[in-house]
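What you see is part of a larger complex, with each chain still in position.
Each chain carries a letter (A and B) given by its place in the written order, and its residues are counted from 1.
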Amino acid sequence: MNVRTDFPVQFDQNGNLRHFLTIKGLPAETLTGILDIAHSFIDFGKREIKKIPLMRGKTVVNLFFEPSTRTRTTFEIAAKRLSADVVNMNAERMSTTKGESILDTVRTLEAMHTDMFVVRDRESGAAHLIASHLPEHVRVINAGDGRHAHPTQAMLDMFTIRQHKAEFPSLRVAIVGDILHSRVARSQIHALNILGAPEIRVIGPRTLIPTDIETMGVTYVNNMKNGLEDIDVIMMLRIQRERMDGQLIPSEQEYFNRYGLTEEALRFARPDAIVMHPGPINRGLEIASSVADGNRSVILDQVTNGIAVRMSIMAHLMGGQEKSKWN
Amino acid sequence: MNVRTDFPVQFDQNGNLRHFLTIKGLPAETLTGILDIAHSFIDFGKREIKKIPLMRGKTVVNLFFEPSTRTRTTFEIAAKRLSADVVNMNAERMSTTKGESILDTVRTLEAMHTDMFVVRDRESGAAHLIASHLPEHVRVINAGDGRHAHPTQAMLDMFTIRQHKAEFPSLRVAIVGDILHSRVARSQIHALNILGAPEIRVIGPRTLIPTDIETMGVTYVNNMKNGLEDIDVIMMLRIQRERMDGQLIPSEQEYFNRYGLTEEALRFARPDAIVMHPGPINRGLEIASSVADGNRSVILDQVTNGIAVRMSIMAHLMGGQEKSKWN
């Protein structure tokens, strides 16, 4: 698939957000608007009745070409709390048909008057491809496409940072791990840049860092000691165990010793630094259990915020940008 | 399973439609009644809130012994738009138990006070068998059983024809492809006959046509040129690629050359002929991409109509035959 993946397809002709495909290129006000509305959904999650009629009678299709129970569940819960009807489809991607089957599937579903697609695929560009071929009124959310982007994850990370820390222009942030294969890291870097974080460092073995990483406005540091110095926010990435083939990473133990976030490593950062992870965590591989469960960890806050942020994004796309509508 | 598959089990003692198992033997008024009500559900699909309380508090079980994400999804969406609770069951059929397990499963589900079963099975007669063994108030819809019938598909096809064409008594219809293995074709032929289509032709290689096809009230033609002459409606069938073993069909390319619906073949039909296909389509096998996506194709209309027609059938079975109830 040869699809442009950073372009105005996200907006309609009036400049309203239509799809949520990538954070790259979004104005800061759009991000801030989503975070503000998400804030109102946080209290909502603690209510007796966690249900508002914002998407009542709308049909949301979770179209997952790559299985991910966890992410699928967060979108399912978010949509149901907005009163939408949710249809889960774990579609098999037929690689031989070169993207054609994906479009036939989507056109068919759209013909059933579905209103929103949440798309996950192991290839970059799937959500963009789909969004480019759907009529005006249908919305698409990218729930992770290949190595490209995972924008809702990055938004919930930004929300969590804002919840625990000062404003972005005063924050130093480190992203640690396998940047090369991480759609999460790409989306995080875009979001942090747009929101004005003055210093973003990426830390990890050279083999797991894209060669042109500096062009994204970040600094590469090859060890935890220097990398975490003066850092306010530590964003750990999940290591895929299948990378552990001796080529990119020597061994689990050596990786943990050099780049795992242990109590010792945590001391390099600021004493009030927060620890984040998109989950699911590999205890003893990229993070020590005591740190993951410790008082600096905001990992479970990220999960909670994930529902609120996804509700906010869905609400924005459905045209309910005025906060008054759901308060 | 030795079950009669064309009989009054579809009606209760007052002559009301109780199950929707096969089109064979239904009176024309029943078909027309379903199509009329489906019409009111078409606009409904474009509404802001696509939800009516007709089946609120009812439980619909999608009992699929043969996997079919697409068909299951249409029934799921239709039932949810009627406000029913939907439970999806991808049951494994234990062939060794000779149908007994299927009945134990169904009796168990019925004991949970479920109200409707949507049944799909790769053997003919499954939906009939189930309907014959359930108490009075439970409804069964056949979502495709073996080579026997796929009556809701045929009904949405009839709806689509009525939407685009004159009345049935003035229409010439061609069904093209693998008639032998097609439950869709069987149901289409019954429906067209009942609604009064004066001429139905089946086109395809002799090896894919039942030997007694003329007894169904259709004419067999072995080539597209003669078969499509003066035709108003072209109904393509999906070719199962597993038939391509060199015995029934020589090769994909040869099949496409002789029976594929290309731009050239389309010219044999009337200039305003419509092109239909139950989906999913095999581009370049039974139909050319340009025809499938062309302005004569009503394939996506079929999908849209499929929701409305299934809602109408469900509404009829639930006893809501009076149109006033859901307008």
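Throughout what follows, a residue touches a chain if its C-beta (ideal position, glycine included) is under 8 Å from a C-beta of that chain, and two chains touch if they have at least 3 such contacts.
Just so it is clear, the structure is predicted and the values come from calculations on it, not from any experiment.
Enquirer: Hey, this file places 2 copies; any idea how many the whole complex holds?
Expert: Across the complete structure, the repeated chain appears 3 times.
One rule holds in what follows: only the chains that are shown with their structure count from here on.
Enquirer: Roughly how many whole angstrom separate the Cα centroids of chain A and chain B?
Expert: 41
Enquirer: Considering only the defined contacts, which chain A positions touch chain B in the complex?
Expert: 56-59, 85, 87, 89, 91, 100-101, 104-105, 107-109, 111-114
Enquirer: Considering the complex alone, what residue numbers of chain B touch chain A?
Expert: Listed in rising order, the residues of chain B that touch chain A are 45-51, 69-70, 73-74, 76-77, 80-81, 279-281, 283, 300-301, 303-304, 306-307.
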